[in-house]
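My structure is below; once you've seen it, I'll send some questions.
Missing here: one protein chain of the complex. Every other protein chain is in place.
Chain IDs A, B and C follow the sequence of writing; residue 1 opens each chain.
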Amino acid sequence: MIAVMQPSATAEEVEHVVEVLRLHNLKAQISQGEERTVIGVIGTGFPDDLLETLEVLPGVDRVTRITRPYKLASRDFRPANTVVEAGGQRIGGTEFVVMAGPCSVESREQLVRTARGVAGSGASFLRGGAFKPRTSPYAFQGLGIDGLNLLEEGRRLTGLPIITEVMEPAQVERVAETADVLQIGARNMQNFPLLKEIGRSPKPCMLKRGLSATIEEWLMAAEYIMHHGNPNVVLCERGIRTFETATRNTLDLSAIPLVKRLSHLPVIADPSHGTGHRYLVQPMALAAAAAGADGLIVEVHPEPDSALSDGPQSLTLEGFDQLMQTLERVLAAIGRPLAMPHARLRAASV
Amino acid sequence: MIAVMQPSATAEEVEHVVEVLRLHNLKAQISQGEERTVIGVIGTGFPDDLLETLEVLPGVDRVTRITRPYKLASRDFRPANTVVEAGGQRIGGTEFVVMAGPCSVESREQLVRTARGVAGSGASFLRGGAFKPRTSPYAFQGLGIDGLNLLEEGRRLTGLPIITEVMEPAQVERVAETADVLQIGARNMQNFPLLKEIGRSPKPCMLKRGLSATIEEWLMAAEYIMHHGNPNVVLCERGIRTFETATRNTLDLSAIPLVKRLSHLPVIADPSHGTGHRYLVQPMALAAAAAGADGLIVEVHPEPDSALSDGPQSLTLEGFDQLMQTLERVLAAIGRPLAMPHARLRAASV
Amino acid sequence: MIAVMQPSATAEEVEHVVEVLRLHNLKAQISQGEERTVIGVIGTGFPDDLLETLEVLPGVDRVTRITRPYKLASRDFRPANTVVEAGGQRIGGTEFVVMAGPCSVESREQLVRTARGVAGSGASFLRGGAFKPRTSPYAFQGLGIDGLNLLEEGRRLTGLPIITEVMEPAQVERVAETADVLQIGARNMQNFPLLKEIGRSPKPCMLKRGLSATIEEWLMAAEYIMHHGNPNVVLCERGIRTFETATRNTLDLSAIPLVKRLSHLPVIADPSHGTGHRYLVQPMALAAAAAGADGLIVEVHPEPDSALSDGPQSLTLEGFDQLMQTLERVLAAIGRPLAMPHARLRAASV
Partner (left out) sequence: MIAVMQPSATAEEVEHVVEVLRLHNLKAQISQGEERTVIGVIGTGFPDDLLETLEVLPGVDRVTRITRPYKLASRDFRPANTVVEAGGQRIGGTEFVVMAGPCSVESREQLVRTARGVAGSGASFLRGGAFKPRTSPYAFQGLGIDGLNLLEEGRRLTGLPIITEVMEPAQVERVAETADVLQIGARNMQNFPLLKEIGRSPKPCMLKRGLSATIEEWLMAAEYIMHHGNPNVVLCERGIRTFETATRNTLDLSAIPLVKRLSHLPVIADPSHGTGHRYLVQPMALAAAAAGADGLIVEVHPEPDSALSDGPQSLTLEGFDQLMQTLERVLAAIGRPLAMPHARLRAASV
């Protein structure tokens, strides 16, 4: 960290900064410029707010951090890509993975039909919400444990591993019994008790970017999970909140190549929540693949018009199948194969 | 809700919308214009996503909601101001309340000194964090139960009721034993399991606005708590995230008179988190009062430079005392008295 | 437009709304619901602020527009895609066009080298700034007329048509003598005198989206130009301003398929300004193509490290050539050919 003093700063003000650093067991390296004094901070274990603490001291003009606040999640720490293995699938390797299924598990018929459909079209994972975070207390809150049981049945029938959301620390153990990947929703990206509990779980997780989270905060949330013991974190860009209201969120695809540069963790994209409109899902799914994502998570519903949640952004089974065909061609153009476990399973069973 | 069809919409497309409404047990009122057909939706218990469901149907151009999604929190539902009583104080009445204290409870000495200081300057509540949500897993996470005990001691010594944060559902009962007001942090505004649990608590709560929450979402979060049984919700504007980085957040003071119009709940402002800079706290505190806030929550620390968290935005005891004197004059100018319980306590003890 | 009255609205308040409409030569269609009265506005030529005017009348709860404010730019008005012809090239047709060149024209040597390089790699247009909008008065402001002359030389040598920025109404005529396409910068998207003047010009133009412009405002700016007589408007998504600071802007790729749905105008993307980082240009260029853009505008510089402006986001000639090769494969995957005029020119000259 570097503190730049004002041109008018006095020797006493410089000395005061040095003393404050000493209070925090840190050393100062003073560099006297022509116009300004610059103070470098030396030591380890900087307090979280050190930057802001220095910034308000008399005579200080600006303070800048020169290292990133996350370590375990950083590519400096681990240069090679992390490949997360879950339910026999690999996320972040050469193959591109697609997670698909309904927003909410609504009934046996709906789930089984969707699971079979997406498996047949080449999905690698079955997604489906049993516990649903809803902005209205009057909206459908999910089937809960019954939903988890239906997901297990979907897995039995199709062989697809399951990704499903967990909303509070006390649920982690139970949801982890069913899920192959624990999903952390955008609104929980900074639910620190939940991150800690998932950090202690042996199951991989997928961490959605918060609606207003910077890329740095997102990687810090991954750091929380990794610091508490779980290295198997998949990141998911799902759109940020901006002034634009024509789309539900603004899918920030530039975050994908940027995160791949800053971190070794896999990154996938959610074009369904990212846009909120069915007709934008395919173009943005293809765009995410072209931008270098490691996979997609897509909402699919056999009858979107009667879905209990997020119908408007769900693809039909036919729409999903069409997406997968175009996706495979776009991936081929950038030299990346599409993971198609079900095709392999079927081949194996012959 | 009103669905406006495209000029080119066919009779079949109009009929399809009507059918989808029927599926959701709703009726359609069709109004044939010169250029377009407009369909009004009639019935009760609209699904959460009805708007988006209709929006993607073939032939539909736009859908608009014509009533607000919250009920209990709305001024239509309850025209008179709600006054929340907590620890003998009243929030949302004629008197303006000030909550003050350190960001984190750090030590007995720090807490007692601050509590006595702010009480002497006219604060109505003692604030202090025992459980701290921190963006870094490497930062000070609060004293926990020891912090709650110190807050109780602060209350014994000064008579000030306590407001302190609760971070997860499993903590609510324990924190409610100590706290007079349960604080819900900005990052937890849409932590629905936490909102439900606080809804079941008999203790009043203060709900901070999320970093990227619209005013409608904020009121929906209050609705969650009220719907689960707790009518004593105080709202707190603490700054939203915008493109501007010169301040920690952008304190949206216009939210204050707007919320007072839409809702009967009390609203206070947090100029400390809202700005992140000590030198902006007093101007924005006075501005919040002038804009019609029912109170303030302010960070005060006897030695901000060595604070374990949020030092840069904390006022010194002297700074707080100076703020209170100016604040009293500004409040008088708009015809509002400042609650000064300690002064009364002292007077009573004479 | 529809005005929804409050449940408590009186008959006088309803009558007042009707009178205000009459003042603006509009009629009211009153529909009495169970709880609320809804007033439909009938007539043509709504004043710009009618929505806001009604919204503040006593008893009014909400007002919603049910038609879009732009006409000429809308796909309702013109269902078929507009193809803009400029300098012998077609923008918005089947072929994907790439505009490339330096941010600023700096010297004959720089421009000629870049023009030849990008032409050889398959660019359709030569871009280059002669008049530069710079946020600092101390920064290089462009070569002006000399820059235009160098662009003309670049065109003579390579056959590529020219796109270059015009910054003020008084310059339009002179810049249009040289340019094949007039570029309107993001900061000028709502410079209405400039839009009017370009509307009167016979030359096609490219309208960049403003940093904080909604898609509707962007289309309204196109409407200005079209209304004043120029139907040849190409839209360019170049990133919006959000809270994220890790990228220069947030390239909103979902705007591309959305605009293609709302409007018949061609849309291209600018991954250079959209990201601000050279290493993000190729992934986002491919993503834009996959999302359905009609073309790209890309900054290329033979020696980016010594560029007088925007060096950090400029591709080298080699980087551009590599981009074009991958781009061609991605476009093929979605069934779209890349326009390669220079290849054709060369073939013709054999």
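Just so it is clear, a residue touches a chain if its C-beta (ideal position, glycine included) is under 8 Å from a C-beta of that chain, and two chains touch if they have at least 3 such contacts.
Please read these numbers as outputs of a predicted model, since none were measured by experiment.
Student: Give the residue, chosen from C:223, C:237, C:270 or C:294, that touches the chain omitted from the document.
Tutor: C:223
Student: From the list C:10, C:94 or C:306, pick the residue that touches the absent chain.
Tutor: Candidates C:10, C:94 or C:306; residue touching the omitted chain: C:306.
Student: In the full complex, which of B:265, B:280, B:308 or B:339 touches the chain missing from this view?
Tutor: With B:265, B:280, B:308 or B:339 as choices, the missing chain is touched by B:280.
Student: Who touches the missing chain here, C:57, C:83, C:112 or C:157?
Tutor: Residue touching the chain left out of view: C:57.
Student: Which parts of chain C face the unshown chain closely enough to count as touching?
Tutor: Residues of chain C in touch with the missing chain: 20, 23-24, 45, 47-49, 52-53, 55-57, 69, 133-140, 167-170, 187-188, 190-194, 210-212, 217, 220, 223-224, 227-228, 241, 248, 276-279, 304-313.
Student: Where does chain A touch the missing chain, residue by residue?
Tutor: Those residues of chain A that touch the unshown chain are 2, 4, 6-8, 31, 33, 35-36, 38, 40, 61-62, 64, 66-67, 76, 241-243, 245.
Student: For the chain that got dropped from the picture, name the residues of chain B it touches.
Tutor: Per the touch rule, chain B residues meeting the hidden chain are 212, 214-216, 240, 242-247, 250-258, 261, 274-275, 277, 279-280, 283-284, 286-292, 326, 329-330, 332-334.
What we mean here is this: only the chains that are shown with their structure count from here on.
Student: When the mean CA coordinate of each chain is compared with the mean CA coordinate of the whole protein, which chain is closest?
Tutor: A
Student: Relative to chain C, which chain has the most distant C-alpha mean position?
Tutor: B
Student: State the superposition rotation angle between the two copies chain A and chain B, fitting on C-alpha atoms only and giving a multiple of 5 degrees from 0 to 180.
Tutor: That rotation is 180 degrees, given to the nearest 5.
Student: Could you check if the interface between copies chain A and chain C is built from the same residues on both sides, meaning over half shared, or from different ones?
Tutor: Chain A and chain C contact each other through largely matching residue numbers.
Student: Taking each chain's centre as the mean of its CA atoms, how far is chain A from chain B in angstrom?
Tutor: 27
Student: Determine the centre-to-centre distance between chain A and chain C, using the mean Cα coordinates as centres, and give it in whole Å.
Tutor: Here chain A and chain C have centroids separated by 31 Å.
Student: Considering chain A alone, which of its residues make contact with at least two other chains?
Tutor: In chain A, the residues touching two or more other chains are 212, 277, 279.
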